[in-house]
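The complex appears here without one of its protein chains, the remainder shown in place.
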Amino acid sequence: MLIKAEKAINRFSDFLGTVSAVLFLLMLANVFIDVVMRYVFNDVSIAMQELEWHFFAAMFMLGVPYTLRTGGHVRVDLVYERLSAHKQSVIDIGGGVLLLLPFCLLVGWYGIDFAHEAFALGEMSGDPGGLPQRWIIKAVIPFAFFSTAIAGVAMILSSIITYRENTLHKTDRGLL
Amino acid sequence: MIGIVMFFVALLMLIFGFPVAFTFGGVALIFGVIAEGPDMFAFMPFRIQSIMENVTMMAVPLFIFMGIVLQKTRLAEQLLEAMGKLFGGVRGGLAISTVLVGALLAASTGVVGASVVAMGLISLPVMLKYNYDKSLACGTICASGTLGQIIPPSIILIILGDVLGIPVGDLFQAALAPGLVLIGCYVAYILVYSWLKPESAPALPMDDDVSSRREMYLRALKAIIPPLALILVVLGSIFAGIATPTESSALGGVGALFLAVLYRQFSWGMVYESAQETVKITAMVFAILLGATAFSMAFSYTGGDYIVEEVLSDLPGGQMGFLILSMVAILILGFFIDFVEISFIIVPILAPVAAALDIAPLWFAILIAMNLQTSFLTPPFGFSLFYLKGVAPPQVRTMDIYKGVIPFIIMQAAVVISLMFAPEWYGLTH
Partner (left out) sequence: SMAIFGNAQADDKVYRLKMAETWQTNFPIFGDAPRNMAAMAEKMSNGRLKITIDSANKHKSPFGVFDMVRAGQYDMGHSASYYWKGKVPNTLYFTTMPFGMTAPEQYAWFYQGGGMQLMEKVYGEFNLMSFPGGNTSNQMGGWFQKEINSLDDLKGLKMRIPGFAGEVLAKLGASPTNIPPGELYTALERRTIDALEWVGPSLDLRMGFHKIAPYYYTGWHEPATELQFLINKRSWDRLPADLQEILRVAMRTAAYDMYIQSYHESAENLAVIETEYPNVKIRTFPDDVMSALRKANEELLAEKAAADPVAKEILDSQAAYLKKVRRWTDISDKAYLNSISVSK
């Protein structure tokens, strides 16, 4: 049961990782094209310039849950690495429940209002030729934080399994 | 008061080893909610959006990508090995090469996260492969990756120029000499250290099949030119007015892919994998920034900023006394709050006092900039240390990094002190 739930969440986080990787490549191409267009053709598009940070922001925000799932978030290992898998799982369960979940859920919760406000006002870029529909990029905030909370649940489940079985639960860590 | 308690609780929690980003965020949440109620967190989306819109930070993923592609195609490795071999029998060649490459990257970005991570990707694996002492390797990377803050263009200098009302161009010019002196110190330290402890930084083995020294140098040159040209293109694009510093890092990414094609290492699979790794590392860096912004929010909205202001608004002493105390204060505050906060909140408190004491603003600004650069390296909260740990292989422990940066922190302190007592050495006036 726990394993099934964990796997389902991991698939979701991996999907976000794929989306982020594609967003990164789009951002790279976007910045490169903007430089070439400006330098070679003297042509600047404000919409394209704004698109740069839209890709950038969505990329790192959606990358956070994916990175949690692949164990990529940096830890200070002064104590952690010396502990048994059993004790490590206690830290991850405790940290997940007391620190990660409340933080992500609360920020996500306030993020809903934030994005909704932009939607209700029909907010768009203030610059000429800028992008419309500001709410979309603002909605990435609650979406990414709730997704991180969900990825956090998978981390907690995995730690519970480790704790119960008293051996490291080998979760499939994705590509990396 | 809450701010200080919060700091020590965060420190304790960090030591247990829960991810740094969520430790900062969670501790901020607990203290923020207890002191002010949950509504304080309605400010978070605004703060997050400011990070999302900060286009200067786009240099972080772009440089990371360049580093990963150079690493995957083994071009970075060849560059450093070739440079290391040019040092012949001299030990520490790889580390010195790292400092030099780091200095070049520093000249094309002002974002610390970008260059530390790129250097971590490019040169840490190579130094470890050649049995370098882990601490020496990590210290070198953190310190040279942090050079971007003092070598122009630099975000710290731009902000300080704004705060102190000094033209940015003057600051850029004034920062160059101290920056070069720092690079010189790093190189000298590596030479001395590896001479004293030969096993810590072995000289690279010479190729056996090479008949003459000349052929070896030619080979080394062939390996050096392409990746070095890439880095120079990045830098050159800024000087030629083709790209802004941030955009230049995209040229670096595309250029790295171009080199991959040239060396027949290109595949779409490689591109996708590199993008995926870029995402992971970028998200690691930005998650820390997201957690840290919650932390600094809770710190200042519970009154931490007022305490800091009160302490600083009456520092005693004449010119030297004031300089020493303010530098120490900034160094200590650097453990708690980030350089932007220090520049905008602390510096304006100190600036009028400095002016009243006839301290030249340019001199004062460079002192502060060097001091703030150090704050990226100081354990336990130095961001460079977290970033390097995030990209280092598992055998590199946090403690290796902490130990490794200490000599570099001491060198930076020494340069700051010399700048304080003998600004004329650096072309500055009192």
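Chains here go by letter, A and B, matching the order in which they are written, and residues are numbered from 1 within each.
In this text, a contact is a pair of C-beta atoms (placed from the backbone, for glycine too) under 8 Å apart; a residue touches a chain by one contact, two chains touch by 3 or more.
Values in this document were obtained by computation on a predicted structure and should not be read as measured data.
In the complete complex, the residue from A:Arg38, A:His54 or A:His73 that touches the missing chain is A:Arg38. Only one of B:Ala10, B:Met66 or B:Ile159 touches the chain withheld from this view, namely B:Ile159.
Interface note for the absent chain: among B:Met1, B:Ile34, B:Ala240 or B:Leu262, the touching residue is B:Ala240.
Against the chain not displayed here, subunit A makes contact via residues 38, 42-44, 46, 49-50, 113-114, 117-118, 121, 123-130, 134.
If you put the missing chain back, the residues of subunit B touching it would be 39, 42-43, 46-47, 49-50, 54-56, 110, 153, 155, 158-159, 161-163, 165-170, 238-246, 293, 297, 300-301, 305, 340-341, 344-345, 348.
To be clear about the criterion, only the chains that are shown with their structure count from here on.
For subunit A in complex with subunit B, the touching residues are 17-18, 20-22, 24-25, 27-28, 31-32, 34-35, 39, 52-53, 56-57, 59-61, 63-64, 66-68, 70, 72-81, 83, 88, 91-92, 94-95, 98-100, 102-104, 106-107, 110-111, 113-115, 137-138, 140-142, 152, 175-176.
Of all residues in subunit B, only 13-23, 25-30, 38, 41-42, 44-46, 48-49, 52-55, 57-58, 61-62, 65, 237, 242-243, 246-247, 250-251, 253-254, 271-273, 275-288, 290-291, 294, 380, 386-387, 389-390, 397-399 touch subunit A in the complex they form.
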